[in-house]
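Only one protein chain is missing; all other protein chains are in place.
Moving on to chain A:
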Amino acid sequence: MIEIENIKKAFKDKVVLKGISTVFQKGKTNLIIGGSGTGKSVLLKTMIGLIRPDTGRVLYDGRDFYEGDAEVKQAIRREMGVLFQGGALFDSQTVEQNVRFPLDMLTNQSMEEKKERVAFCLKRVGLEGTGQRMPSEISGGMKKRVGIARAIVMNPKYLFCDEPNSGLDPLTSVKIDALIKEITEEFDITTVIITHDMNSVMEIGQHISFLYQGDKLWTGENTEIVNTDVPELQEFLFSNKLLRDLKP
């Protein structure tokens, strides 16, 4: 479980996060949704330690990420897996080397153990047999899958996904969503997903937080979201005519 308490962040005069608090539940796909520029990515980056918040706490199963000592921070980092928007694969390494990278850097496992683990993860994301290909030789959807494989190779307790569907066709998006949800439930991970994709919201939104101009305006499940009475969320949800016509 991840708890964030009163997270505030400003860049010079521009206030991006205005004191956000919420809880991301274990074994569930927790979505952070909102339009562009609402602070979703900044919130994610404060959670994974890439941007330090001005105030507030981020608690990983009760452990304070920013106030804890270096060892606690390092331990939490090793329990994190992150899928970046573009995959963030290392261009100079093969798919297998990319997935193996955290094991090479952070463990003392033998090469045989590492290769076995990499093969398992690649198989789990449906990419067996692609280990020797370079990132430039695979499609966008495959890059996301490799990113997921790399994110889960260390058996993370917390999985973060920054817009996992961006740049993908609708069918591949659905597959990626399904894969993330399966992995979350299979390994009992606390998964946090940044998205503005409505398909994802409806398919895998087990716990949703809606951000608007740096504030959290709504929290709930995908089954409740269409009945919201928050005008900003209604505007976000029913932004196209077809959905407005189908609005209950």
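Convention: a residue touches a chain if its C-beta (ideal position, glycine included) is under 8 Å from a C-beta of that chain, and two chains touch if they have at least 3 such contacts; residues count from 1.
The rule is short, and it goes like this: contacts and distances are computed from a predicted model.
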item	value
Per UniProt record, name of the chain withheld from view ["ATP phosphoribosyltransferase", "Sugar ABC transporter", "Phospholipid/cholesterol/gamma-HCH transport system permease protein" or "PadR family transcriptional regulator"]	"Phospholipid/cholesterol/gamma-HCH transport system permease protein"
Among A:Arg78, A:Lys115, A:Arg133 or A:Lys175, residue touching the chain not depicted	A:Arg78
Of A:Asp61, A:Asp104, A:Glu128 or A:Glu235, the residue in touch with the unshown chain	A:Asp104
Residue of A:Gly49, A:Gly167 or A:Gly220 touching the missing chain in the full complex	A:Gly49
Touch residues of chain A, complete complex, unshown partner	48-50, 73-74, 77-78, 80, 82, 84-86, 88-91, 101-102, 104-106
